[in-house]
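Note that one protein chain is taken out, while the other chains of the complex remain in position.
First chain written, first letter: the chains are A and B, and each begins at residue 1.
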Amino acid sequence: MMDALLDNALLISVFVTMLRSATPLLLSSIGELAIQRAGIWNLGVEGTMLSAAFAAYAVVVATGSLPLATVAAVLVGALVGALTSMLTVALKLDQFVTGLAINLVASGLTLYLFRSNHAVFSAGNFTGFAPVAVPFLADIPVIGRIFFQQRLPTYLALALIPLAWFFLHRTRQGLELRVLGENPKVLQTRGIAVAPRLWLIIVAGSGLTGLGGAFLVLGLSDRFIPEITAGRGWLVVVALVAGNWSLFGTITAVFAFAALQAIASHAQVLNLPVPYQFLLALPYIASLATLMIFRSRSGQPAHLGLRDIGK
Amino acid sequence: MTLHRPVLRAVGLTKRFGSVVANDDVSLDVAAGELHCLFGENGAGKSTLSAMLHGELQPDAGHIEVDGRRTDFRSPADAIAEGIGMVHQHFVLARALTVIENIVAGTSRSGWRLGLTEARERLSRLCGDLGIAIELDAPLWQLSVGEQQWVEILKALYLDARVLILDEPTAVLTPQESGKLFGMIGKMRDRGLAVVIVTHKLREVLQADTITVLRRGRKVGTLDGRDATVESLTRLMIGGDLASSPARSSNSPGRVAVQATGLMAKGSWGETIVDDVSLMVRSGEIFGIAGVAGNGQKPLLEMLAGIREPESGSLLIGDRQLEGLSAADFMRAGVGIIPEDRYAEGLVGPFSIAENIILGRHRSKDLCRGLFIAGDRVVAKAEEAMRRYSIAAPAINTPVSRLSGGNAQKVVLARELDQASVLLLANQPTRGLDIGVVATVHEELRRKRDEGVAVILVSEDIDDLFDLCDRIGVMFAGRIVGIVSPETTSRDIVGSMMVGRAPAGGATCA
């Protein structure tokens, strides 16, 4: 088994898969990080991704257009964000209950819509994003194969990491977003309306989460099945907590989960002496273990999850 | 000094909340370069008035003028645009962010990029003008309370405030920090700023150029600071003369009720917050604990109530050795506690008065029948408490979250006074209450003492402690730095012990 693991081609394949599996998690976790750093304990990631994945699927089957499908997914993600905003910001409902309700309604509606149009959907075949080799860089041995023969959204997700950092820490809007999560009254006492900002952040963040959902259909599997998210939305939440709400901590956790998923998907080749189901469960086991080890909550936004948001 | 024309003017401001008139036809003039005091007791309408002056509330009648122009503040942003700055009593700051981030957040000076160079220059100039030094890149949680207040002041001045309103600015400061604050205010005044201070402390009022006194929502007078005296202000404030404070205990203290030795507690970061505290309190005695907030009073009381487990030390209450036991064991030993924050720690908001009265005793035999809580017994107990403490509420099933602060505190009192047969702990039991309820609380503490219960009272108000206590322990940096008798010690000595300066003799360990 160990010699199989050390096999060069296999190792490269595992890394390629890791980046590919990391893509939806990266996109969604950056969107979710923006929302949580603004103080909204949004647990509807799973439902947002699932709705967007279904939208991407429906549009790609109907039109065959990948760009249209991607846009549809982002829009549906943003729409779910608008619903979240209405419930948490305007109606000030409990944020946990809201997120849970979003997940449940997304799960029920996508399942029903998928089943009720089964004939249409089962006929529609499509090809998702194809790998795009970056000129020159793709020719670098090993590194080129791993990093520069990926799909477009993967490049986007990787590029978003430094951009997100720059936004949070080097722009005025980013500072104000962080202030919202720590103490929204700071902005309120300066006469800034908090609610419209939260709406904007939740809608935009959910749109990005929706993009992550689209990749599940268009970049990972080229098909839709009910519950295709399979807990990835929850892994995103875990990544934020384990990463102590810092961008780089979160990204690190995301890559760790993606690595486990990559290993699981190579289980047959690797011929590991454990049941296949154990490997599938590994990211979830690992996430609990991570939370048991990394217990610092010092980075948690002080106002996270509180309902007195203000106007 | 010369006073200039009014920069801020309130004309006939009236504000109603339902049937309550919080401000009734209040007018005042604030001139550039003056220190103006809004004076009155709790509930006199000072906060409502200052909220209207900086645009947080809108008057139902009357208007505000700035530089002689009539304005209409619809939000704090309008007031800020007119140069009115506000420093709230409870600071509005983001603790995880740095000083400079707190100051520039929500201002549009810097464009979309967070270019802080220009802000840095402006702020260091401002600090120089005020005579303060502050690390702009320090995260806020590292700052002392006094420094956090500087940040609040800088926030206002950064936006070119010409009028600065400070709500109860010394409530959380040490005497030294208060002195420094008034120094800063002096410098601002010299530079032509108008400073409005909202306060109920006589000592501060006397430093003002102009004093506006409020009582029950109405303005009862405007005085020139030079003419005001303690007596004239007091009369205006309460509409009569102060009753002289009642005498301390006449009966001599009894046997030892609490014997604590070497109590230690650590905070959430592992820092020592209570450091080797030993104390002994007898039954029939009120033992005061003086100190600036955050010097270990709260964790000390929590250990005495069994809510927090000491790192080390021993604790004898009544005749039982209790260290390491649970809060339930402390309750069985006869310990009651009136917590600092009644809503967060003492009451269950959505629960009724009756349900709150039985909190912690809901399993006791006299309230239960078999497996069930006996509704009729609970009702009887709650009705008795409402009568005994004259709790004003529609019914015993009214949720306590709908009660006024004073009535909510009476619910806590009713429960805890009944609970405390050996030791009563009270952490700032009168904070934020009207004068009537304050008197009730003090009376009940004395009554408990006379019944032979040991009372430990934590307060930041030295006057209260001197009125009530038989002995006063002063806490600083987690230690009891001295125990004094109010009969033989002056308030100034206690004040200097509170900031860590050893008393010049006189204080003895009792």
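The definition used in the following text is that a contact is a pair of C-beta atoms (placed from the backbone, for glycine too) under 8 Å apart; a residue touches a chain by one contact, two chains touch by 3 or more.
Here, contacts and distances are computed from a predicted model.
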Can you match the unshown chain of the complex to its UniProt protein name from these: "ATP synthase epsilon chain", "ABC transporter permease", "tRNA modification GTPase MnmE" or "Carbon-monoxide dehydrogenase large subunit"? "ABC transporter permease"
What are the shown chains that the left-out chain touches? A, B
Give the residue, chosen from A:Ala101, A:Ala157 or A:Val254, that touches the chain omitted from the document. A:Ala101
Identify the residue among B:Ile80, B:Ala260, B:Val292 or B:Met331 that touches the chain left out of the display. B:Met331
Touching the hidden chain, out of A:Ala159, A:Ile225, A:Ile285 or A:Leu306, is A:Ile285
Which residue from B:Leu159, B:Leu206 or B:Leu359 sits in contact with the chain not drawn here? B:Leu359
Please give every residue of subunit A in contact with the chain that is not shown. 43, 83, 87, 91-93, 96-98, 100-102, 104-109, 111-113, 115-118, 230-231, 234, 237-238, 241, 275-278, 280-281, 284-285, 287-288, 291-292, 295, 297
By the contact criterion defined above, which parts of subunit B meet the unshown chain? Give residue numbers in ascending order. 305-307, 326-328, 330-331, 337, 339, 344-351, 355, 359-360, 362-363, 368, 371-373, 375, 402
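Convention: only the chains that are shown with their structure count from here on.
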On a C-alpha centroid basis, what's the spacing between subunit A and subunit B, in Å? 45
Subunit B residues touching subunit A - in the complex, by the definition given at the top: 55-56, 75-80, 86, 88, 92-97, 101-102, 104-108, 110-114, 159
Residues of subunit A touching subunit B in the complex: 169-176, 178-179, 182-183, 185-192, 299, 301-302
